[in-house]
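The complex appears here without one of its protein chains, the remainder shown in place.
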């Protein structure tokens, strides 16, 4: 299969279940909501070494937020127990501390909920108040008052949706990957948790040489090892590969993000080949075929 | 004491020792160095609930980095053992994974050093190479090759330098705090680890009501509680307080940052009073008097 | 009338007809489209001293542009003859020169059209090509090829829609104005052409003292002159006024932008009063009453 002259590999991305919480952060301006959201979703690229995976889902215009202020939606993804702990810590340390912010539940119709009891910070001075139909706690703080919901819906989502952008050289592949991430930014229900949304050093599980490593470089996809390792997956003429990893609230959203990202990447001159990562289908329950999602 | 008509309280900031590591992150453009640095220093506002405190110290022009590419310096602050763990994890998950990045030791003359052995990720394909006089490891990855130093100097620095920006209303105090952070951004050796560099909800140690809380709202500095709590520290006419918290490589840098920040804040219309936070001098070894640092 | 405790003056904005051209600028990434759009809409705040009024209307996702790349829509507003001249110059100097850009007609169903013949720049090497159903010219240039449409629809729109954000001090009014502009950014068919979308120094026609001045400070709305000029329009307690000026493709869009902006501004603490500017209805054919648009 080809789009815009770029070959789309006949393969699939293998993805895994994860629990997902969406938090709506509002602030006096979009800029301040964005600053809080950026801090709250930092150090959260991969569950391998970070305490969770997290990212900014998108802006929410003032007209659509519970308190009528500009908002940013973030997704936080982890196992169920870790998820609650991380939502508590990240809201307590990175949003309650941020200027003018408020937080609201971003999945109101979820069957499962977690409690994020920030109001104890008020040391007895806190009180309850309804804002935009939401039951909130008001906590007196130095800047005045903090307002926020404390019950957040969580859903079973999908982590590890992915595709590879391969280019005739590094800058082509990089800008192809950047264009892909920009397109995915517009797809509701999804995030790309890595820096700038892009993975430069995709990994395999474990290590052939260092038994203590939980993950190591995916040598079959390393262009400089093309002639040195058996079974290299690097097509002729490819000098760089970037992986886009997508987490989302459901399989459909992740598939839509993969499609939008691939369609954007193939528009960039020098992008030559699109593939995806899987483990032969033995691990993840979701198999997202590139030819099908497009 | 008054500057620009704003009262500077006759008090001091109480600060604590911390271990500090500086990492220089370079990339193909400043933008990509910044993206990696932002991810690597996220979820790192306060040692109370985050695994470390971290932030961007400043840009380094291409002409001054070991590999001649644009750079960003970050500081990571924690106890010694935690520091090594956090530098390893944050470089492995947020910088090695980021497009086109390299990392270099930012304190070459430090007496103490930590080892950050990312090269095992290469699974045996890694090799050593000198770049700009630095002994680096080269790791084959999907994008091509990653290059980085693995030995980083650490020094005993200062955490918790601070001052309070008090305003006649919230927006004045907020922009005063923002101007302060912008000025501190130019002071070498320092970071402001909170979102946008500003703390909206400064805390006291422990809680009067909830014994399980390690920290709670500092009710004496809450404007809305001015008439409700004894010994309120809120001057008449003050409606909002923001705290600027500064970590740095030494006391002198932190003092310079406090001075630069205060001088900038008092220029903002509506900023009325500057103070600082301390615990009566019983806890931290550093007492940074506002009148002296200015 | 009050919203969120803020008084909305019972008055109207007086607006004027203008000709409007919408240009869609696409590029390899949103960032490059934005850079070209920013340059092309610079020095274009007010028709009084600038050759036209112009601004960024909004992003267009890659999925919705003729060439499937990320896009930015800009509006350029002026009298009919001046409009053609300005579209030609701004596209020739600020978009054709910008990396990776293409331009497309943003009002395909307009009855009137202007011709923007950039293809002569090709010096005979140019040729025609269809892109996304649009008849384009391809011009060989140093970066490779430039592609763009050369026929642009223009419509009779509305210039000078406006409202005033008044605050208890300057920072409140400023952030109120900023929040208003952010909300207007989401309203299709409109721009705010001043720096950051905000006017700090709204004017009256002519000058009482200096006959050679086409416009001068609107002393009735100057807070520092409240006690010095007769008939000051500054309510008690107001210390700063910012004007938001809106141009748009039609009256309905401008009214929607005024409503969205006002609703956002009144959420900002310290904003106290909203009014609007008019000349007693003697000049502009459009009278946009604040109470009606809301």
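When the chains are written out, they are named A, B and C in that same order, and each has its own residue count from 1.
The criterion applied here is as follows: a contact is a pair of C-beta atoms (placed from the backbone, for glycine too) under 8 Å apart; a residue touches a chain by one contact, two chains touch by 3 or more.
Quantities reported herein were computed from a predicted structural model and do not represent experimental measurements.
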Contacting the left-out chain in the complete assembly, out of A:3, A:131, A:155 or A:171: A:171
Absent-chain contact - pick from C:15, C:60, C:136 or C:199: C:199
Selected from B:138, B:260, B:276 or B:293 as touching the chain missing from the view: B:260
For subunit A, the residues touching the chain missing from this view: 167-172, 174-175, 268-270
Sites on subunit C contacted by the missing partner chain, in the whole complex: 28, 32, 35-36, 38-46, 48-51, 89-90, 92-101, 120-125, 139-146, 164, 170-171, 173-174, 177, 194-196, 198-203, 207-210, 212-213, 215-219, 221-225, 228-229, 239-243
Subunit B, residues in touch with the chain not shown (by the definition above): 28-30, 61-63, 67-70, 144, 175, 178-179, 182-183, 186, 260, 263-264, 267-269
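To be clear about the criterion, only the chains that are shown with their structure count from here on.
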Distance from the mean Cα position of subunit C to that of subunit A, given in whole angstrom: 34
Numbers and ranges of subunit A residues touching at least 2 other chains: 28, 144
